[in-house]
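First the structure, then my questions, so here it is.
Here the complex is missing a single protein chain, while all its other protein chains stay put.
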Amino acid sequence: MSAAGTGTMLVVSAHAGDFVWRAAGAIASATQRGDRAVIVCLTYGERGESASQWLAGKTLDEIKGMRRAEAEAAAAALGAEIEFLDAGDYPLLESAELTDRLVEVYRRIVPTVVLTHPLSDPYNGDHPAAARMAIQARILAQAIGYPGPGEPLGAPPVFFFEPHQPEQSDFKPNVLLDITAAFPAKEAAMRCLPAQQHMWDYYSDLAVRRGVQVRRNAGPNLGLSSDTKGEAFMRYYPQVTDVLE
Amino acid sequence: MSAAGTGTMLVVSAHAGDFVWRAAGAIASATQRGDRAVIVCLTYGERGESASQWLAGKTLDEIKGMRRAEAEAAAAALGAEIEFLDAGDYPLLESAELTDRLVEVYRRIVPTVVLTHPLSDPYNGDHPAAARMAIQARILAQAIGYPGPGEPLGAPPVFFFEPHQPEQSDFKPNVLLDITAAFPAKEAAMRCLPAQQHMWDYYSDLAVRRGVQVRRNAGPNLGLSSDTKGEAFMRYYPQVTDVLE
Amino acid sequence: MSAAGTGTMLVVSAHAGDFVWRAAGAIASATQRGDRAVIVCLTYGERGESASQWLAGKTLDEIKGMRRAEAEAAAAALGAEIEFLDAGDYPLLESAELTDRLVEVYRRIVPTVVLTHPLSDPYNGDHPAAARMAIQARILAQAIGYPGPGEPLGAPPVFFFEPHQPEQSDFKPNVLLDITAAFPAKEAAMRCLPAQQHMWDYYSDLAVRRGVQVRRNAGPNLGLSSDTKGEAFMRYYPQVTDVLE
Amino acid sequence: MSAAGTGTMLVVSAHAGDFVWRAAGAIASATQRGDRAVIVCLTYGERGESASQWLAGKTLDEIKGMRRAEAEAAAAALGAEIEFLDAGDYPLLESAELTDRLVEVYRRIVPTVVLTHPLSDPYNGDHPAAARMAIQARILAQAIGYPGPGEPLGAPPVFFFEPHQPEQSDFKPNVLLDITAAFPAKEAAMRCLPAQQHMWDYYSDLAVRRGVQVRRNAGPNLGLSSDTKGEAFMRYYPQVTDVLE
Amino acid sequence: MSAAGTGTMLVVSAHAGDFVWRAAGAIASATQRGDRAVIVCLTYGERGESASQWLAGKTLDEIKGMRRAEAEAAAAALGAEIEFLDAGDYPLLESAELTDRLVEVYRRIVPTVVLTHPLSDPYNGDHPAAARMAIQARILAQAIGYPGPGEPLGAPPVFFFEPHQPEQSDFKPNVLLDITAAFPAKEAAMRCLPAQQHMWDYYSDLAVRRGVQVRRNAGPNLGLSSDTKGEAFMRYYPQVTDVLE
Partner (left out) sequence: MSAAGTGTMLVVSAHAGDFVWRAAGAIASATQRGDRAVIVCLTYGERGESASQWLAGKTLDEIKGMRRAEAEAAAAALGAEIEFLDAGDYPLLESAELTDRLVEVYRRIVPTVVLTHPLSDPYNGDHPAAARMAIQARILAQAIGYPGPGEPLGAPPVFFFEPHQPEQSDFKPNVLLDITAAFPAKEAAMRCLPAQQHMWDYYSDLAVRRGVQVRRNAGPNLGLSSDTKGEAFMRYYPQVTDVLE
């Protein structure tokens, strides 16, 4: 286990709200132990995930501004930095140019851990597109021959956070994260997104559900409280370790 | 990460030699950090994995005795305890009785981590049979209502060690263990099995190969030596953790 | 769609409580439209799923009796019949004899739809064992040459109900059942199991979660209420239909 | 089950002939019950599926015209409407522009059910490309923020029709459609494609084969005739229903 | 490629008729090139696959006798030897004893190639049971320490023949066998089973269908006739070769 306070978490989020529902517990856990966390939103989710604003008759620019302000507030509640690439959503189009901007981020931030969407989601094409670019950029950033400022990247582990309908997205968690201590921060971050108030309960319930699985898989020996909250992740590359536990 | 010296590793091995080739590095790593390690051999491998002794005209009992002595020496070289259930190999038959004997082991040893074979192996029916019983016994040992001495078990993680032909056995490693420091002990254990001398090189080469993957997946930042040795494992249940790394 | 009131649902449950948590909505939906529902519990769950009774110092026979009474009350709350085969749990052992008893049930009940556990569950060996026997018995009951009273069975569809940790059990729902109208009956059935009170909330929350998915997959056109409750299932054999919808 | 005559089926076909061989039974079944059916051909199949015309020395424009006329005749035989996007085949190139044209179709037609190719086909790259765009367009059409005329789409179910070599394309049917009544219309449609006469028998035999499976999976109780004809489909999203059958 | 006339094919068939429908082309191909072929029927299929005889009021012994005579005639038509183990079907029960009888067969016959059922079949439990025993016996026969007459076996390749509903049984053919020359012998063998006359056409059509795939996958260069007939197989172990073709 790396020393607390020495790590940097990079979160690649397709839309401005994704990181809140799916990874806020992991982000707050990192910042609470002193690590740095940087969130990169490829888009504001202005077309695909802002239904209530469109119904309210807002313009595209107004919606972008609202989503940006919400995401900044949520990031602040988590103690994280946030950047926006404004690449346009629904559809988020894969391109060498956008991938190159992510390479720049990798080389500048030098993450020790990366979080992004899973590679499959039958309900949303932007999420897998974001994941493919996040993985491709990580590979490119590792190559000394790839042009651009900064040093070649190491091999930070990559974790996929939970999609909305996990079974349909072939999301089989192999890491259950105990976010009990970080959960109040996640709640605070969720409340920064008032237009999606129906999601607050949904993702609080999910944290309880994943918390039950944390306890089931940890065993009673660990004496975890019945208030345990959890988030589920899929590790993409093999774990490297010097102890089996 | 649990404190060194507080853990107990249980290794369920179908035949007397399996634990040496496939998990000796993990076992020595555990004992070197002060943990306890207990190996349970369901059989001596007397029929299926003792070809040279049969060719030399040994009797069944002689072969069992030789295999037992070898395995005891290898366990000693690893700093581990060893038990033999002598259930008969080729075929190793699954039964409620043998599973019950494993439940007794679980409740007596109270492992904090379990190693066994993977659930699929097209070349060897005994290996999956051992794995199925090891998993079933772990489940039964957790139930307060299951009769027998000892307290109900917690939920120790289970790792599958590497089969002889990994791709054919659907063995996709999700844990790469750095066994560099433990490798001399693995070498010593392998040399306790002189009848399978052709395996020494084979499994030393494999340790190099898995060591290359340890370095590739850890990244250059970790400054691992080019002498890094590795063993590959599949974690069966999700990892429970409070930090993503 | 078959005419309401002409069907018979058979539920093969490994333990006395399984059918309540996992399929009570489907059962009550069937009985509320006038279909017959018959639940067969292979065991009482006396060893594996009665921790609180064991902690309270009850004897095996007392526990069996309590579990039977609870299950009978739950079945009554659902308008269903219930039978107990008392085959012994933890482990539930597969056998030709127990399978034959299930064949007898199939030929006597003549189900038009069958519900049982999924074929994989890394946390519980009894559930897949029950599923394998339920499927095997259905196949045997179809053969005119298989001895026993009653006529050969047709080909009733088989649905797997949801395991406790669906992703780990390779449970990918392909049927989402709207149980909104049946949910009060499910709640009443759950309250018949007071020793597992912590499960009431857990499975009520799950009904909400699956209800959200019902609405997502049905589309807004159907005008489903935000109170929609759901249960998830895996259809094992292909659906036969004369309309795609 | 929706009331007959209230539905609209949208068929997204990579080439002008695909819908005939693979889905004509489903289309005729829909129109025979009074539903509307609209076929959208992304290309005429002018390069990849017109070998005999090329051998006969026809020009590209002549071939397009012939394929269009054939497809129009086949659609008429099925009682369906047909549109052509003329996007160019072999290769059919995925693009945001072509996907946008499909969004326009979705919002104009407002389908209640969608048919298209499966996502994998090692023998034909155009088929999966068509499927990816059909699915992506359905997602985009659901978003109120996606620009364009018409109302946001609901969540119509999607079915993949059968590829030429189903096992190689990971096509595992989970819906078997009884097309017995619609089969004469399918035969008439096939005869509108005289250049591919060798396919008439091939797909008539396939209808018999799938018909046998319809009967096997329905069970003898349903009294299906030995003349039953079938088509096989893969449902992509979970079925939403209020009765298990 | 081994020299013609030096090989021995072993076919392990769950019931007396399976080898005819699923592998008669492969068997006749082998005998026509001078190889030896030995069919071992684990059962007569007396309960599970003799519906018409049961409907005709025959006794169990009469049915066994009829099935045996039919199978002997079919084997003769293919130029193959046949043996019956009469282990009882529906269900065919796996046992160490029956597996041991298969080991005896392997050591006596010394096959150079093995054919049996695939490992999965949701419609028939006897087929996978036969396959599991055929594979386990092959492994045991390889071990010098396994008691019994004869020399240890080599490593003959194993091929699974086609189940009745291939996609549902996860049967993805990786070998397409051209049986054009052997097809008249297969037809003769099928006609030895008059009670299943409806299968003659079904499996003749399947030979045409697989023949089309033979031609598609071989390419036009090979100049295969449009009368090409085929059978599909799954190779279980990797092919060993010294030329890629």
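For clarity, chains are labelled A, B, C, D and E in written order, and residue numbers in each chain start from 1.
Here is the rule we use: a residue touches a chain if its C-beta (ideal position, glycine included) is under 8 Å from a C-beta of that chain, and two chains touch if they have at least 3 such contacts.
Small disclaimer: the values here were computed from a predicted structure and weren't measured.
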{"item": "Omitted chain - touching chains that are shown", "value": "A, B, D, E"}
{"item": "Contacting the left-out chain in the complete assembly, out of E:Y44, E:F84, E:Y106 or E:F233", "value": "E:F233"}
{"item": "Residue of A:I63, A:L78, A:L140 or A:L153 touching the missing chain in the full complex", "value": "A:L140"}
{"item": "Residue among E:A51, E:A73, E:L93 or E:V175 that touches the chain left out of view", "value": "E:V175"}
{"item": "Residues belonging to subunit B that touch the chain removed from view", "value": "123, 164-168, 170-173, 198, 202, 205-206, 208-209, 212-213, 216, 226, 232"}
{"item": "Contact footprint on subunit D, counting only the chain that is left out", "value": "46-48, 50-51, 54-55, 63, 90-91, 93, 122-125, 168"}
{"item": "Subunit A residues that touch the omitted chain in the full complex", "value": "96, 99, 135-136, 139-140, 143-147, 236-238"}
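The working rule: only the chains that are shown with their structure count from here on.
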{"item": "Identifier of the chain whose CA centre is least distant from the whole-structure CA centre", "value": "C"}
{"item": "Subunit C-subunit E separation of Cα centroids, rounded to whole Å", "value": "38"}
{"item": "Residues of subunit B whose C-beta touches two or more other chains", "value": "237-238"}
{"item": "Full enumeration of touching chain pairs", "value": "A-B, A-C, A-D, B-C, B-E, C-D, C-E, D-E"}
